[in-house]
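All protein chains of the complex are present and in place, except for one that has been dropped.
After this line comes chain A, so read on.
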Amino acid sequence: MVGPGGLNVDSSANHLRAPSRTVTLGRIQPQAPSFRTVYCNDRDANFPVRFKGNSISTTKYNVFTFLPKGLFEQFRRIANIYFLGISCLSMTPISPVNPITNVAPLSMVLLVSLIKEAFEDWKRFQNDMSINNSTVEVLQDQQWVPIPWRKLQVGDIIKIKKDGFFPADLLFLSSTNPDGICYVETANLDGETNLKIRKALERTWDYLPSERASEFKGEIQCEQPNNSLYTFTGNLVVEKQTLPLSPDQLLLRGCSLRNTEYIVGAVIFTGHETKVMMNAMNAPSKRSTLEKKLDKLIITIFCALVIMCLIGSIGCAIMTDRDHYYLGLQKNDWEYRNGMTIAFFTFFTLITLFSTIIPISLYVSIEMIKFIQSTQFINRDLHMYHVETNTPASARTSNLNEELGQVEYIFSDKTGTLTRNLMEFFKCSIGGISYGCGITEIERGIAQRDGLKIHEEQRSTGAIREKGFNFDDPRLMRGGWRNEPNPDLCKEFFRCLAICHTVLPEGDESPEKIVYQAASPDEAALVTAAKNFGFFFYRRTPTMVYVRESHTEQMGKIQDVSYEILNVLEFNSTRKRQSVVCRFANGRLVLYCKGADTVIFERLAYGMDNVRKVTGEHLEHFGSSGLRTLCLACKDLNPEAYESWNEKFIQAKSALRDREKKLDEVAELIEKDLILIGSTAIEDKLQEGVPTCIETLSRAGIKIWVLTGDKMETAINIAYACNLINNEMKQFIISSETDAIREAEERGDQVEIARVIKEEVNKELKKSLEEAQQYMHTVAGPKLALVIDGKCLMYALDPTLRVTLLSLSLNCTSVVCCRVSPLQKAQVTSLVRKGAKKITLSIGDGANDVSMIQAAHVGVGISGMEGMQAVMASDFAIAQFRFLTDLLLVHGRWSYLRICKVVMYFFYKNLTFTLTQFWFTFRTIFSGQRFYDDWFQSLYNVFFTALPVIVLGLFEKDVSASLSKRYPGLYREGIRNSFFKWRVVAVWASSAVYQSLVCYLFVTSSAFDGKNSSGKIFGLWDVSTMVFTCLIISVNLRILLMSNSITRWHYITVGGSILAWLVFAFAYCGIPHDRNANVYFVIYVLMSTFYFYFTLLLVPVVALLADFIYQGVERWFFPFDYQIVQEIHRHEADSSNADHLEIENELTLEEARSYAISQLPREISKHTGFAFDSPGYESFFASQLGIYAPQKAWDVARRASMRSRPKAPKKN
């Protein structure tokens, strides 16, 4: 009999997959069209197929492609193309400037970038070489011969020694360990440090010594290379016997051998065809929104340039007059033939002349600033260093610093991010009796609100408290359970905990020193609990589990018991349960099962209603206390029935197609008529400072969405505890657990179910949206919150409903999505990112968050825990959720502010400079005569104005870090993009126009007549040098005017830049040479006049006066928030303030927390949090949907299900 519920779960999961496939996210794994056949130990046979070699190359370039490809990469940047074009133009005779003016800055920029590329690629190359040349022992003529990795070929038989790395994907043949097993560390693949077990087919166990191995002539038929790390299907044909292969026999490149002397394997996939290399996807390179807007600005500038040139060329065509005979304009001059040609050529002349309007060094400078910001400031911030895990923050890309200052939506994973993922066994219920006297914080909150006083229970002396175990009840501890009404059930309960799991013990086999390696902390907590109850699981072999049981026969007696594990029925998100079939030493066959309450309750034997009801109540109570629950059940098996079932199981296991599905079906056959033992409750602790952080972030105008795989009730509870939802909010709950949907599901028709759910979701969404809009119209309406579950979300994300969902959720302050798959997390993120065009940030810690992290503008990974997938995919890695406050409110806000100022300043300084040229052309019949000397113009950007702006980009801060956190509202300026609006651009542009006019007009109109007492007259170059000097001073001083915080570096660089100009001018004007004949001695001539000094005082002051007035008026009448904050704290010193604030933060943390708890819902929710909702389990889901997210748990589990072969061969 198959439970109807089981089918439901299954079908709905199928549903989940079907529409999702259309969405392309990450790399969809290629569907192998055919199988590949590998002849082991026979290079000649494999030769015709021409498999790829084993050498790898991760470099981007080689010696020949470096220059073309590297340059091509550089010229993908539009500004570089522009400058290339300008440089080419400047080589032609129509150019008014020497080519050096444009070529020098461009080559400098290119050179710097190319050197950086070359250096990085060289390191990659060296890395590749050392890998390709490391040696491995290959079987040749019955001898192990060391050859370099790169010469390895498909089909070779190789030997890997202990701690060696696998050079390719191997078929595991034999091992020095008994039972043909070996231990593998996969840290390089997924960051997990626990060991995995691999097991060779028994048929190949004895091909171990070289003579024996050389006799091995197998034929491997397997799938084509693909990137799925955790699947493998194939067959090994040895002596006309076909043996099924599974991932258990596959040793992946990149892993290393542990605890095994050596193994022998056959090469299946080599080089770039190995799974790890196939997974080498480049993280999508992200560009910040600000940078994209910068492109728009550049295009606008370019348009301005074209307009300027058009004005000039038309003016030139009109005004050019052959009557100016001294210009030597002749009829046969191609350039001056008629108005059209004049306009045409002048246009290009002017483009070359005005090319400086586009700041060439802008990108390089910004990159430099961002690089320092991320490596020096973010990575080294002590506020973001987590002492317990010894983890500093790490910016993995420096592209997105300023994006951090504009985040409006945060998508957060729950487990491991908001909560600690530190599971502690807290309570349990055995046979209808609830045990455990701890009180969770949530419970404490409820009680506090109800006005009840809680007497802190005195812990019984010697209560055991360790990682994963926070349980105390004298009725159970230290053998106390023997006096309980149901000691046998207690025994079963503990045994189930000790046996039914996939945990690996590591280290010393003593209760104090043992370390449990588990895929999920829930499992470790359960096994730890069993240990503390006196059922100490201490050793596991592929077929056996050893438990040291105490107090079973009589008090204090200790006994080592071994259980033979016959089958492991794996966990997955459709099954929501896990079972183990084991044989006791006395031959008793038992199935232990643990899983979600709904799944277990459906499969109970008749006559359990009473216990079921009581346990159900307990589960609800646990759930409302914020605990995660699991139900335990067992069943005695009849040996004959088991044998017949086992055959089906083995068949399913060796199936090449739909293996998972068939296994699920077989499992259904045996997981029925279970006896309910009881349930466990595990506390999932909140991360430190999460409520405060969330509160701060929401005051900063950031909306936080929780996307979790948890059950709705668990998610809501956590949302309450985190301050995301409170009772004052209007909650919209869209759940698939409604009667209509349930009814449809019971009928079981897929199409019908889909239709009903969609209709329901549509109805709910419409209704909620209407209501929400009503609230929005009222002035003091409540804040809104939306809770939606994964199944509904799937339909809500349908294109037809998407708009409704989006507009509803944007009106909500917080959104909780529960029961969502990794793909849905990514879809929700994309929905807001693309649909609402808001800047999004995703934060998560597990492999299931990878797609979400990559889909958001900014991805943040939680580091310092196990598992590197999220961090590897992320842009920033922090150790704790609460560090988001620092990352966003301090670093993000400052970076945004700084980059905005830097961009604006670059825009302003180049515009000012170019405009003086522009004004000058008006007085030269638009002939395009350059105003400044070539070198002045080339060095303006890269030398005389380069450093102060970098200092500005590094040290600018409006208010201190502590004030940034104290006034989170300041962050809204970033969300509103206050500092990079077109209005701001316009202000800067008018400032540039004004200043260029002042510099140009004041100098030219005062330089007309004799300028010293000897009556000598200034020429063109004297005047232009004068203007240039004024310009350098004004532009550099402008930096000081726009800085909110002026360090000594500001003074040094601003002073230095002006000084650099003077020193350069002295040197350059002092050398008599034809190149600089124009400006020879000019600066000395200028400086010998009083006029020079009088102008030098007047012009910069007048130029900056307008900005000064503007800033004064703006601050007084239209102050920015930061300016008010500056004023409030103008008398405070920076550092003392910080200390003071630290303490204050600590206080508010407690307050906020107790407040959050007091806000918990009054009614007890029907919530029984189900403990296996951890990221590891969901990732299974992901791999099927084509998202790269390895399932962690089931590797661990598989090694236990090795007893899959029929018993027959053993007898042989």
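By our rule, a residue touches a chain if its C-beta (ideal position, glycine included) is under 8 Å from a C-beta of that chain, and two chains touch if they have at least 3 such contacts; residues count from 1.
Just so we're on the same page, contacts and distances are computed from a predicted model.
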"Serine/threonine-protein phosphatase 2A 55 kDa regulatory subunit B", "Translation initiation factor eIF2B subunit delta", "Auxin-responsive protein" or "ALA-interacting subunit" - which is the UniProt name of the missing chain: "ALA-interacting subunit"
Residue in contact with the excluded chain [from A:1023, A:1037 or A:1060]: A:1023
Option touching the unshown chain, where A:204, A:1004, A:1029 or A:1053 are the choices: A:1004
Touching the absent chain when the full complex is considered, from A:176, A:379 or A:397: A:379
Residue of A:245, A:925 or A:999 in touch with the missing chain, whole complex considered: A:925
Selected residue (touches chain absent from view) among A:40, A:79, A:106 or A:131: A:131
